[in-house]
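Note that this complex is displayed minus one protein chain, with the remaining chains in position.
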Amino acid sequence: MTAATDFTIAGARAALARREISATELATAHLDAIAALNPRVNAYITVTPEVALAQAAAADAALSKGEAGPLTGIPLAVKDLFCTAGTRTTAASKILGDFKPPYESTVTSQLLRDGAVFLGKANLDEFAMGSSNESSAFGGVENPWKRQGDDAVLVPGGSSGGSAAAVAARLALGATATDTGGSIRQPAAFCGIVGIKPTYGRCSRFGIVAYASSLDQAGPVARTVEDCAILLNSMAGFDPKDSTSADRAVPDFAAAVARGVKGLRIGIPREYRVEGLSPEIDALWRKGMEWLKAEGATLVDISLPHTKYALPTYYIVAPAEASSNLARYDGVRFGIREEGADLKDLYERSRAAGFGAEVKRRILIGTYVLSAGYYDAYYVKAQQVRALIKRDFDQAWGQVDAILTPATPTAAFGRDETQDDPVAMYLNDVFTITANLAGIPGMSVPAGLDARGLPLGLQILGRPFDEETVFAVGGAIERVAGFTATPSVRAAA
Amino acid sequence: MSYTIEGSTGTWEVVIGLEVHAQVTSEAKLFSGAATTFGAEPNSQVSFIDAGFPGMLPVINGECVAQAVRTGLGLNAQVNLWSRFDRKNYFYADLPQGYQISQFAYPIIGTGQIEIQLADGSTKQIGITRLHLEQDAGKSLHDQHPTKSYIDLNRSGVALMEIVSEPDLRSPEEAGAYLTKLRQILRYLGTCDGNMEQGSLRADVNVSVRRPGEGFRTRCEVKNVNSIRFVMQAVEAEARRQVELWEGGEEVVQETRLFDTTRGVTRSMRSKEDAHDYRYFPDPDLPPLVIEQAWVDQLKAALPELPDARRARYVGDFGLTPYDAHVLTLEKETAAFYETVAKGRDPKVAANWLTGDFFAGLNRTGHSIGDSPVTAAHLGELLDLIADSTLSGKLAKEVLEVMFETGKAPGVVVEERGLKQVTDTGAIEAVIDQVMAANAGKVEEYRSGKDKLFGFFVGQTMKAMQGKGNPALVNELLKTKLG
C-alpha cells in the first residue's frame, strides 16, 4: 500500500472511501512528517495539530456515515496569507503580530465545507512579495530538492514557497497558494509539482491578505494535474463578498484533465525566447512542443509583442496597489505597535519595525509612482501598457486555444544567490507575470530535470475562464513527460 | 444692494464655494452591511470591512447609488452612467484602511444648478460642479483622556454625498440661502435627513476676497461647519481676516482652517499642515459603477415633487402669494401639513390660518410641525366650522388656542365650552329687543341721524350673547330693527 504521505489527493480519496486508511491516520502521518522535517524545511509558519485532528475526527465520522464531501479527510497546507478563523495569520510579516482573524477566507471556508483537514499555515515571502521565500519574517524555506552531489540549500521559489515545499516534501497532499506575478507557478516549477493560477475572478479574494488587488488570485498546488483540478473545483466559485469575483458556474475541472489535446491549436510565443534563457529550459520547451504535436495538437507561432514590458509594468502596478493595501497596518486595530511621540511617530515606528526590507522597498516605490507629478508618467503609463499586454493575448486567442511557454528562466537557485539585486530577483517572474496582467489562467507542470537533477516546469496559458483547456493540456504533458522524480528531502516513504 | 466689505483701502467682494457632505439615508453602509443608526454604542456598528481588517473587501450598496442619482436629478444635474471609485490615500487615526474610497476622477453626478431665494425676494442660480459618493471616516474623541485620543468607527464607511458648488456665492446670506435650499431639496428627496446637529450635513466653506472686477485670489477652506448660522458667520469672519491680511500687505496662504464657534474666528488646522499628496488611483477592489439610463428614468419618474415645483403650484393653482408659498414649502412636513388642511377647502384661507395663528400657536407652545398638538385634520375641521358659520373668526381663534393646549378636535372643544355661534334669528332678535329696550335714548339718537351709534348696538348685542352671535346676522337684524 502507498505510504500515507505519498498519496495523491485522488488516491487518498479512494483509499478513505474504501476505509483502507482513516482521516485521522492520514492527518497523523502528515503531522508526524511535519514534526520531523519542518524544523529543517520551514515550510510551515504555524502547525495546527489540534485543529487538524479535530477536523480529521469529523471527517472520519462523516465517512462512516457515508456523508463524505469531495475533500473529506484530505490534509492540506494553507498559505499563511489566507485568514483562518481563530488561527494566527501572519502573511509572513512581523507586523501582524499575533493576529487571529475572527473570520475565515472564502476559499478556505469552501475547502472546509468540502471536508478538508488543515495541517497548518504555510510559509511565504512577506505579504507574498518575493520569488524565493527569503523575505519571510519567519525565515526562508528550504527547497526539498538538491543539486546532484551538492548539499547547498536551494530556494523553493516564491511567494508560495512554503506551500510548494510542503507538497513536494510530502508534508501535505496539496496546498492553497496565491499568485500575483507567478507566486504559484514559479515555486511549483522549482519544487517539481503542479500549480495553477486560475482566471482573475475565479476564486474569491475575500479573506486573503491583499498584496496587489488587481493581480492577486488564489489557486492550488499539488503533486498532479488532477489533484489541482480537484482542489480548484472546491476553491473556485462566485462570491458576492468580492466585487471582482466572476459570477460564473464552475466547470468540472477534473473531468477536463483526461480530455487530450487532439485538434487543439497551441501557440508558441516567439517573445518568450528571452535572452539568458537556459539552453536546458529551451530544450525542454521544444520537447513539450513535440509532445503536444505527437498528441494531436497543432503548433502555431504567435507574437505577444509587449511581453518584454510586462515586468516593468508589474513593478509599477503591484507596488502602487500594495502601498495602499498595506496602509492599514498601522498599529491601531491589530498587529504590533511601537509607541511613538505622537500618532505619526507611532505609525512610522510600528511600520518600520513590522515590515521587512522588500516590503518597504515596494511600499516606497508604490508611494512614489502614485505621488503628485509622477502618476501619469508611471502609473497611467503602466496601465496603458497593461492594456496592450492584454490586447496581445486577446488577439492570440483568435489563432490558438492555449499557449505553451517555459515556467521559469532557470531552475531553483541557491539561497542568497541573487537577493542583493532586487531587479535580478524580479526577472524570475518574466514568463509568469503576463498572465496576471492579462487576468488569464496559467499552469506550471513539471516536465523534466535539468543536468543537475533539478525539476523544470512548462507553463500553459489559457483563455479567460477556460481553465478546462489548460487542464487538458497540462494533463497531456504530465502523461507524456512521465515525471516521477522525487526530492531528496521528503517524508520517509 | 450687493454685499461688500469696506476695508481701509477700498471695497472688497467675497467669493464663496461650498463643499457639502451629506450623509446618505440608507439602512446599511456604503460598502458594508453594518448599520448607520446615529448614537449607537461605540464600535458596535462596525464590520471588519469598516475597520480595515486584512483581506476585507468592499461591496457597494445599491440604494446608496440610487440616492445619489435621485439627488443628482433633484439638483438638475447630469447623471453619469459610468463612474468609478478611487482611493484617496492618507493616514489618520479614524481612517482604518489608510485610504478613503471616493470618486475623484469620475463622479456619478456632473454639473447642475439650483435656484436660491434671498430675503429681498430675489432669486439667484447657483452652479453645482459635481456630486460624488464616498465613505465617511470614524470619529476621534480628544477629550476623554489627557494624553490619548479614542477612536469610534461607527461612522466609518457610512455613505456620504459630497456636493460641490461653483464659486458663485457672493455673501454670507447667499451661502446661508444655498445651504438652506440644498438641505430643503435633500429632505424633500429623502436622500439625506439634513440633521446638522448629528453631523448628517456638514459644509466645507471655501472663501476668498477680491477687488470688484478682479480675478480670483487665494482661497482658504473652512472645514466642517455644522450649522447654517455658523456657515454665514464663518464666511464673514474669514473674509474679514483675508481683507485685513491683504490690506496689511500680507499674502493669504491657501490652507485648511477651523471655525471657532465660541470666539467667532477661524484658525489654522495644525493636523492638516502636513503637505498632502493623496495619491489617488482607481480602487482595484471595485470595478466601474455602470448604471442603465432606464433605471435613472425609473428613479426620475418616482421622484417626489420638489420645492420649486411645489412653490410654483401654490402660487399658480392656489393663488398664494410667493412669500406664503415659500414659507409653506420650506419644510417638506409643512407643505404636507398644508396640503392636508387645504384639501377640499379654500387654499388661501388655509394658508392664512397656517402662516398666521397656527405658526404662532406652534411658537407659543414650543412645538414644531412634526409634533404639533393640532393635527392637520383638526385644523381643517376648524376651517370647516368657520365656513359653515358654526364659529366666527374670533371664536375660531379661541378654539384653536384650546386645541393647542388640549390636542382635542375643534368640534369637541366647541361642544365642551359651548362656543357654538348663534344663527337662530329669533334668538338674536330677542337679544336685540332687550338691548334696544335698555338703551331707548340711544335708539332715539340713532334714529335722529347719529349713524355712528350702530357699532355700539352691535357691541352690546354681541356682549349680551357672549360673542357667539353670528356677526352678519346680528348686523342685518339690527339694521332692520333700528330702521
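When the chains are written out, they are named A and B in that same order, and each has its own residue count from 1.
Everything that follows uses one rule, which is that a contact is a pair of C-beta atoms (placed from the backbone, for glycine too) under 8 Å apart; a residue touches a chain by one contact, two chains touch by 3 or more.
Keep this in mind: contacts and distances are computed from a predicted model.
Remark: of the listed names "Aspartyl/glutamyl-tRNA(Asn/Gln) amidotransferase subunit C", "Cytochrome ubiquinol oxidase subunit I", "sn-glycerol-3-phosphate-binding periplasmic protein UgpB" or "Amino acid ABC transporter permease", the one matching the undisplayed chain in UniProt is "Aspartyl/glutamyl-tRNA(Asn/Gln) amidotransferase subunit C".
Within the whole complex, the absent chain has one touching residue among A:7, A:355, A:431 or A:471, and that is A:355. Remark: the omitted chain is touched by one listed residue; of B:19, B:244 or B:277 this is B:277. Listed residues A:323, A:428 or A:444: the one in touch with the omitted chain is A:323.
One chain is missing from the display, and on chain B it is touched by residues 26-28, 32-35, 41-51, 59-65, 84, 91, 93, 140-142, 144-153, 258, 269-271, 277, 279, 282, 284, 286-290. What chain A contributes to its contact with the hidden chain is residues 97, 99-100, 102, 200-201, 213-215, 240, 243-247, 306, 309, 312-313, 315-316, 323, 327, 330-337, 339-349, 351-352, 355, 360-361, 363-365, 367-368, 371, 374, 377-378, 380-388, 390, 421-423, 439.
Assume only the chains that are shown with their structure count from here on.
If you average the CA atoms of chain A and of chain B, the two centres end up 58 Å from each other. Those residues of chain A that touch chain B in the complex are listed here as 82-83, 89, 91, 96, 99, 101-103, 105, 205-210, 212-214, 240-244, 320-321, 323-324, 326-328, 330, 332-334, 343-344, 347, 367, 370-372, 375, 379. Within the complex formed with chain A, the chain B residues making contact are 48, 51-60, 87, 89, 91, 93, 96-99, 149, 151, 277, 279-281, 284-287.
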